[in-house]
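Here the complex is missing a single protein chain, while all its other protein chains stay put.
A, B and C label the chains in the order they appear, each numbered from 1.
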Amino acid sequence: MNRMKLKEQVWRANMDLAKHNLVILTWGNVSGCDRNEGIVAIKPSGISYDELMPDDIVILDLEGNIVEGALNPSSDTPAHLELYKSFEEISAVTHTHSEYATIFAQAGREIPCLGTTHADYFHGPVPVTRQILKKEVEEDYEVNTGRVIIERFSELNPLEMPAVLVAGHGPFTWGRTPDEAVKNSVALEKVAKMAWGTLLLNRECERIPGYLLKKHHQRRHGPDAYYGQKKRSKE
Amino acid sequence: MNRMKLKEQVWRANMDLAKHNLVILTWGNVSGCDRNEGIVAIKPSGISYDELMPDDIVILDLEGNIVEGALNPSSDTPAHLELYKSFEEISAVTHTHSEYATIFAQAGREIPCLGTTHADYFHGPVPVTRQILKKEVEEDYEVNTGRVIIERFSELNPLEMPAVLVAGHGPFTWGRTPDEAVKNSVALEKVAKMAWGTLLLNRECERIPGYLLKKHHQRRHGPDAYYGQKKRSKE
Amino acid sequence: MNRMKLKEQVWRANMDLAKHNLVILTWGNVSGCDRNEGIVAIKPSGISYDELMPDDIVILDLEGNIVEGALNPSSDTPAHLELYKSFEEISAVTHTHSEYATIFAQAGREIPCLGTTHADYFHGPVPVTRQILKKEVEEDYEVNTGRVIIERFSELNPLEMPAVLVAGHGPFTWGRTPDEAVKNSVALEKVAKMAWGTLLLNRECERIPGYLLKKHHQRRHGPDAYYGQKKRSKE
Partner (left out) sequence: MNRMKLKEQVWRANMDLAKHNLVILTWGNVSGCDRNEGIVAIKPSGISYDELMPDDIVILDLEGNIVEGALNPSSDTPAHLELYKSFEEISAVTHTHSEYATIFAQAGREIPCLGTTHADYFHGPVPVTRQILKKEVEEDYEVNTGRVIIERFSELNPLEMPAVLVAGHGPFTWGRTPDEAVKNSVALEKVAKMAWGTLLLNRECERIPGYLLKKHHQRRHGPDAYYGQKKRSKE
């Protein structure tokens, strides 16, 4: 993929975050990775979504060196790079402060799987990281934000669980493309809002049975998936 | 009704779901049934509301055989067909994951009738199904979703109660036309949101008296209905 | 005022209800009264806000006889007429099922005055009626809805308290003009939402002191009001 196309894709994904009301002001960012070229395209830091243009997107290598672009990359870039380095199956990362996902992150609670909407996207409860430590903040805050996520995923598959809540901070999602990562952010926010509303109505609400969780996830993402139009091969 | 008109009607009803903020991404579907022709028109699976065109609507017979259309029908089609086969008075079905109706479905609670807004559309509490069983999921999940609804309606009249909550999943509504089914979805979501807000304010809130429920339902839907312009008769 | 102007004013006020997201589908109505002519203009019954035109507005006399218009008036017309007959200071009435005002009506709770936003519009807690009785529903439901409101106002001044919650139903507001009645509906909904949110955060939240309530109400509506641009005379 040429760089212009990658920037265009990442720009559009960033604009979609705004369109879906997941970001305001400058709060959020999407990156996309071209695995063949070993480069990452990401939103510049502190630029309002109202003003963002495709050419503002910054390109870096996986070590964080700027390859192309006149602006500073998102201050969260080191966290994105850590995720690309550890989760080899993914090629896009999204970070937002979307309201209800952030509410769970602030409460330090995972999002339990209370319905099939959740199961369609996330195979189990959406995990929350531990709180980041003082020395981790002081040493290298953004790199260690990525590492705290990776630590939480030591026994999780990032493609089966394409989202995480960073405790006291907010959500990250990912996917195989920028568009997929954004859709996972959209789904996460809706799922979080409905879980929040359900728990306020019924604190002791039960999780859906494992067979229903598995069925909904597999009819979309499994080897014999039959949701949608295109046959998927095994992942 | 010719097929083109049925497809147009069903397409418009699907678009109205998006207009009323009851669906995002690809989450929802409306179908319409031509009882004379024995055919059903339904949204294709996994197509975004942003891109849906009238010609994308798929036509099937009541056994689920595709009669017209290049795309796969909604994965929920078998549930729609079960409802058409059992509820002979209805000619349209809507399924959404609208937020507050889904919250009640996830909480496993019926929506109590707390006000006249509810009574204008639904004659009593909106019922919730039992949880679907493991063997039902494994045997034929979508067909059995329809059957669990029908089981719940063994003593209910689908025209007096044009909505149901599938436990752990979300709402289905129906009506005599696609437009009516969509309006029932709109009303259900608003009624669910207001019931949710009322119960958070007052857990012990009382249901409205039966005579008020009956009055509001009958002034719209009874033999002497006097609400609106067309069916005005006596009074 | 000629009839065309009254119809235009009432039409615009109805459209403003939709613009402020206080109504969906056909749920709500505004009327305006020309006291000199003894006529009332009101929204027709069951017409969607998407389709409402100035010429659809129906004109009646205060006894409910149609003076002009081809459509049936709102089914709530008799309640409006009762209010005009008892509250001689008002010339416009609005009825909605706006979400948070309806939540308080369904919970059977008055809206306590928890802040200056409330005090700017409503001089004290917004009252809730008693539940309407079976015989009142059977005898003449809509007339008696008006009478239950009037009974609640036996010791209240309708200009100082231009709103009421009908138990198990929803809000009515009023004013000296259709525009003022609609603004009172807008304010009521916002005040209700903020009271709801405040009570969920702090069940024992205290009412604002009487001197602050009085100050805010008087700086807008009192004989020495200094809010806004036009000097008001005494009411």
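Here, contacts are C-beta pairs under 8 Å (C-beta built on N, C-alpha and C of every residue); 3 or more make two chains touch, one makes a residue touch a chain.
Computed from a predicted model, the values in this text were never measured in an experiment.
S.K.: Would you list the chains present here that the left-out chain is in contact with?
M.R.: So, taking every chain into account, the missing one touches A, C.
S.K.: Hey, which of A:24, A:52 or A:67 is the one touching the hidden chain?
M.R.: Only one of A:24, A:52 or A:67 touches the chain omitted from view, namely A:24.
S.K.: Of C:86, C:116 or C:177, which one is in contact with the hidden chain?
M.R.: C:116
S.K.: Would you mind spotting which of A:15, A:71, A:143 or A:159 touches the chain that isn't drawn?
M.R.: A:71
S.K.: Going by the contact rule already stated, which one of A:18, A:52, A:132 or A:159 would touch the omitted chain in the full complex?
M.R.: Counting the whole complex, the residue in contact with the absent chain is A:132.
S.K.: For the chain that got dropped from the picture, name the residues of chain C it touches.
M.R.: 20, 114-117, 183, 186-187, 190, 193-195, 197-198, 200-202, 205-206, 208-209, 211-212, 215, 219, 226-229
S.K.: Residue-wise, where is chain A in contact with the chain that is not depicted?
M.R.: The missing chain touches chain A at positions 24-27, 44-47, 71-72, 75, 97, 99-100, 102-109, 131-132, 134, 137-138, 141, 168-170, 196, 199-200.
Following the convention adopted for this analysis, only the chains that are shown with their structure count from here on.
S.K.: Please report how many Å separate the Cα centroid of chain A from that of chain C, as a whole number.
M.R.: Going by mean C-alpha positions, chain A sits 46 Å from chain C.
S.K.: Let me have the rounded angstrom distance from the C-alpha centre of chain B over to the C-alpha centre of chain C, please.
M.R.: 33
S.K.: Quick check: what residues of chain B touch more than one other chain, meaning two or more?
M.R.: Residue numbers touching two or more other chains: 200.
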